[in-house]
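Removed: one protein chain of the complex. Kept in place: all other protein chains.
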Amino acid sequence: MNMPDYTIPLVVAIPLLGAFLTPLVSRINDKLRNVFVIIVLALNALLVFLLASDILTTGIKTYVFGAKDLTYPIVRILFEVDAMSIFMAIISSILVLAAVTYSWAFMKENTGLDKYYTLILLLTAGMLGMVFTGDMFNFFVFLEITSIASCALIAFWTDVGESVEAGFKYIVISATGALFVLFAVALLYGQYNALNIAQLSSVIQYTFLDKIALVLLIVALAMKAGIVPMHMWLPDSYGSAPSTISIVLVSATLASLYGVLRVVFTLYGNALSTIANFDISVNVFIGWFIVALAVISIIVGVTMALIQSDFKRLIAYGAVAEIGYMFLGIGAGLTALGTAYGRTALNGGIFHIMNDALDVGLLFLVAGAIYYATRERSLDRLGGLARNMKYTTAFFIIGLLAVAGMPPLNGFASKILIYESTFQLNPILAIVAILCSILLLAVFVKVFHSAFMGPQLPKYKDVKEVPRSMLFVMGVIACIIVFIGLFPEFVINNVVEPAANALVGYSEYVSQVVAGGI
Amino acid sequence: MAILETSETVLRIILGTVGVAIFGILFGLLYKGIDRKISAHMQGRIGPPIIQPFRDVKKLFVKENIVPENAIPWIFNLVPLLGLAATISILIYLPIGGLSPIMSWGGDLILILYLLIFPSLALVIGGFSSGSPYAIVGAQREMATMIAYEFPLAIIIISLAWKLTQMGSENVFALSTIVGNPIWNNITGPLGFIGFAILLLILVIVTPAELSKIPFDAPEAETEIAGGLLVEYSGRNLAMFYLTDAVKTVVMASIIVVLFFPYNLSNLPLLGLESGSYLAYAADIIFYLLKVFLVILFSVTLIRVAIARLKIDQIVYTYWIPLTLLSLVGLIFIMWDGFIMNVLGLA
Amino acid sequence: MFTVETGSGFWNPIIWAIAIFVAFLLIYILRSFGKKEYKKDTEQIKSFLSGNPEYEKEKMHVKASNLYWGFTTSLKGLYTILRRMHTGNTSDYVLWFVIILAIFLLIEVL
Partner (left out) sequence: MIYNIPYIAVAALVLIGLYALVFKRNLIKLVIGVVLIESGVNLFLIILGYREESIAPIYTSSPGGVMSFPVPQALTLTSIVIGVAVIALMLSLVIHIYRHYGTLDVRKVRRLKE
C-alpha cells in the first residue's frame, strides 16, 4: 500500500500526543485510560506495519520539517526511514503493545498509573524517534527522551530501595553516555557544518577529529546497548523494574544498538574502506573491536546468569549474552564486509535482534506472571508451579528453547546463521558461540527446575493461573516465536535481507537527501 | 508438479523416518547386547545372551508405569517420548552405509550437534520433574556433563568445517560434503595428521560422556545416587529411556564413522563390485555396521571396563581444561598445517 | 523451499518437524503397548529415598543456588574474578566506560 509521507512523523507524534492526553483521560475513568493507551499503541503499530509494507516494496521514505529546499542556511530536521529503521520500529511496536496490554492486569493494584502510562507512551515516542530520525542532534534528543522516561519507569516502585538505586544508576550511565554522544555530534558539526546523517556521510573525511567522534559514538551507544564490561547497569535496571517495563527496556536497548549500526554503517559508511593504521582498513579495525567486546559479552553474560538466584536478574544476564550474539554477527559482518560469509553474519546479527527481543520479552513476561501469582522473585524460594500454572509453564518452555537456540524455534535460525559464518572469520568465535548457547540452555533449565518443578510446596498450594489477558499476550508472543521458527526463510527474505541491504547500501540512504549521492 | 514433488518429499520423509526408527532401535539393542557380552568376557564373566536387551525392553513393557506424587505428570510422561523421537530424527540426516542420507539437504552438522542435546535435555528435565532429590542431583550432574563435553565437541566440528572451507568446499557443514571429502585426504603435512588424530581421540573420549557411560556416568551413578535421574522412572517410560540410550549409541558411533572413516567397501576395485548393485549396497552396509561396532568397542566397552567413575567436578575439569586445551592444540595444528609446510617449502 | 541457506550449511524446519512428528507418533504407538496402570494411593508413589523418611516438601526441593555445584566448583577461579568485577558501585560503572573509551581511543588514534 502506498502511504503518504506524513505517516512518518505521525508514527512518532501519535504516542507523544497520547502521552499528554493520558492524564486527562485518566481523570475520567481508569478503565477508559487503559483502553485509550492500548488503542493509541495499536493504531501506531498498525501504522508502522502499513509503513513497513510500503517501505519494503518502494524503498526509503523521507519527511522534512522546515526548509524544503537546500538553500543556505538550512534550518530543518529530517526523518528518513529505510528498511533497517522500520525493522526496529516493528520490534518496538510489538513489544510496547505487548507490555501495555499485559499491564492491564499486572499493574492493576498500583497507584499512579496515569504517570506510568504517560511515561510508556513517551518512551515509545522516544524509541521510534531514535530509529526514524535522519539528524544527529535529533537522535540525541530522542535518546535523552528515552533515557529519562526509562529511568522514571525503572524507579516506578519507589517504595523499594533497589528500584530507586537501579534508576539512579541507569540515569547516571545514560546521561554520561548521551553527553558523549552530544560531544561527538558537536565535533562533527564543527567540522562539516551539518547535522544531517546523510549530508555528513557524503562529506566525511575520516580526519583525526572524526576518529574521536566515531569512538565516542560507538562506545557511548554500545554502553547504552549493554555490552560487557559496560553492562552492569543492565541487570540492575532490568531486574528491578516491573516486568512490563523490562520488556520495553529491551526494545529501548535495541534502539541504542540501532544507533551503533547507523553510525558505523551509514554515517561512516564512506570511510569504512579507507585505510586506517598498520595497513588495516577501518571496517576491519572497528569490526574486530566489536567482535572482541561481543565475545566477552557472551561469555560474561552466560557465566554470570548461571549463578543468579533472582529470576529477572538472571534473564537480564541472559539478555546481555544475547546482545553479545547480535554484536558478534554484526561485528563479523563488518569485518568481512563485502564477502559472502560476512553478509550471512550480518543477516544473522540483524535477524537475532528480532529473535532476542521476542524471546527475552516472553521470558520477562513469564517472570512477571510468576511474580504476579506468588509475589516472589527469588528462585530459591519458588517451586512446583507447573501444577498450578500449566499455560505459563508451556510458554516458559517455548521461551527457554527459543532463547537457548534449540531447533525448531527462532533462536536457532539466527544462531545457525551466526555460527556458520563467523567460523570463517576465526573458528574460535563460532566455538565460543556454540558453547555459550548451550550454557544458556543450562541457565534456563535451572530456572525451569527451581520455579516450575519439584514437589508441591504447601505455601503455593492455592496459587492460581494468571488472568486471561496476561496469558493472551504471552500466547501471542509465543505464537510469533514458533512462526518465525518454522518459517525463518520467509522472515529473512522479506524483512531481514532488506534491512541488511539498507545498512550495506548506505549510498542509497545518502542519495535520498544529497543530490547525486556519492 | 510442485505439489507432486512436495508430496513425494513428504512421503520420503515419513517412510524414511519409520525406516530409520526400526533400524536404530533394532541395531541399538543388538549393539547393547554385544557390548554387555564383551565386557562380561573381559571381566571373566559369562554375561547375558546377546538378545538380553530385547528381553529387558519386553519386560519393562509389562511392568507398572509409576508416576510418583512429587512428579509433574504431564512433563514426566512427555519427555521420554520427545527424547527418543529427537534421537531417531538425527538418523534421517546421517548416511547409513553407502546410502546417502534420507534428507541430505534438510540439515547439517550444527543441527545434529543441537539435536544431540535433546536426549540429554529430556533426561535432565525428566529427572527434575520427578521430584526426587536423587533424580535432581543426577539431572544437574547430567547438565554439567553436557556443558562440559560440548566444548571439545564444538571444537572438533568447527575445526573440520574450517579445514574444508580452506580446501575451497561449499556447504562445509553438510554431511554429503564431509563424506565426499574424507578428512584424511585433505592433509598437507604431518602436523595436520597429528591434529586430526588428536581430534579423533577427543571425540572417542567425548562419546562415553554423551552416552553417560563409565567413567562419565556420574548422573546415573547407581552406587551413590541410586540410578540418579532415572530413579523414579519405571515401566514403559523407563523402556523409552532405555531405547533412547540404545539409539543414541548407534547415532554417536555413526557420527564418528561419518566424520573420520567415511570410506566405503564398494569403491575398492579389489572386490570388483559394480557400483549401484545390490551386492555393493549390502557390502557397504555390512562394512558400515562393522565400523560402528568397532567404534562402540573402543569408545564404550573398553573405556567402560578399564576406568572407574569420576566425580562431577572432575568431569567438568577434565573436559574443560585438559581435553579442551588438547583439542585447541589439534585445531591449531590443523590451522598451521598448510602454512608451516609452505614456510618450510615442503608443500 | 523453507530452507535457510547459510552458504556453509542449511536448515529446513519443516522437514524436521515432519520427521519428529512421525517419530513421535511411532513411539507413542509403541509405548501404548506397555502397561499404563499403577497402584495410586499406595507406598508406590512415594519418592525413593533408600528407605529414609521423607522430609517436609520445602526441604525436598533442591534450591536454585545449589544447582550446578559441580560446574561452579570447577570454575571457581573464573567466578572469583567475575564477582569481584561486579561491584554494584555506580562509580565503577562509569570507570569501565572510561576505560573502554580510553582503550578504543588509543587503538583508533594511534
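Just so it is clear, A, B and C label the chains in written order, and each chain counts residues from 1 on its own.
By definition in this document, a contact is a pair of C-beta atoms (placed from the backbone, for glycine too) under 8 Å apart; a residue touches a chain by one contact, two chains touch by 3 or more.
Everything numeric in this text was worked out from a predicted model, so none of it was measured.
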Omitted chain - touching chains that are shown: A, C
Of A:G18, A:G239, A:G348 or A:P455, the residue in touch with the unshown chain: A:G239
Of A:I94, A:M107 or A:L182, the one touching the omitted chain in the full complex: A:L182
Chain not shown: contacting residue from A:M304, A:V366, A:L417 or A:M453: A:M304
In chain A, positions touching the absent partner: 73, 75, 137, 140-141, 144, 147-148, 151-152, 155, 158, 160-162, 164-169, 171-172, 175-176, 179, 182-183, 186, 189-190, 195, 235-236, 239-240, 304, 307-308
Missing-partner contacts on chain C, residue numbers: 83, 86-91, 94-95, 98
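We take it that only the chains that are shown with their structure count from here on.
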Chain whose averaged C-alpha position falls nearest the assembly-wide average: C
Centroid-based (C-alpha) most distant chain relative to chain A: B
Separation of chain A from chain B, taking each centre as the mean of its C-alpha atoms, in whole Å: 39
Interchain centroid distance [CA atoms averaged], chain A/chain C, Å: 24
Distance between the centres, which are taken as Cα means, of chain C and chain B, whole angstrom: 21
Junction residues of chain C, two or more chains touched: 1, 3, 6-9, 11, 16, 57, 60, 62, 67-68, 71, 75
For chain B, residues contacting two or more additional chains: 69-70, 108, 110-111, 131, 136, 143-144, 147, 161, 165, 173
Residue numbers on chain A that touch chain C, as the complex places them: 168-169, 172-173, 176-177, 180, 208, 211-212, 214-216, 218-220, 223, 229-230, 232-233, 236, 276-277, 285, 289, 293, 300, 303-304, 306-307, 309, 340-341, 344, 348, 379-380, 382-384, 407-408, 412-413, 416-417, 420-421, 423-424, 442, 446-447, 449-450, 454-458, 485-490, 492
Residues of chain B touching chain A in the complex: 69-70, 72, 74-75, 108, 110-111, 113-115, 117-118, 121, 124-125, 128-129, 131, 136, 139, 143-144, 146-147, 150-151, 154-155, 158-159, 161-162, 165, 173, 331, 335
In the complex with chain B, residue positions of chain A that touch it: 384, 386-387, 390, 405-407, 412, 416, 419-420, 423-424, 427, 430-431, 434-435, 438-439, 441-442, 445-446, 448-449, 452-456
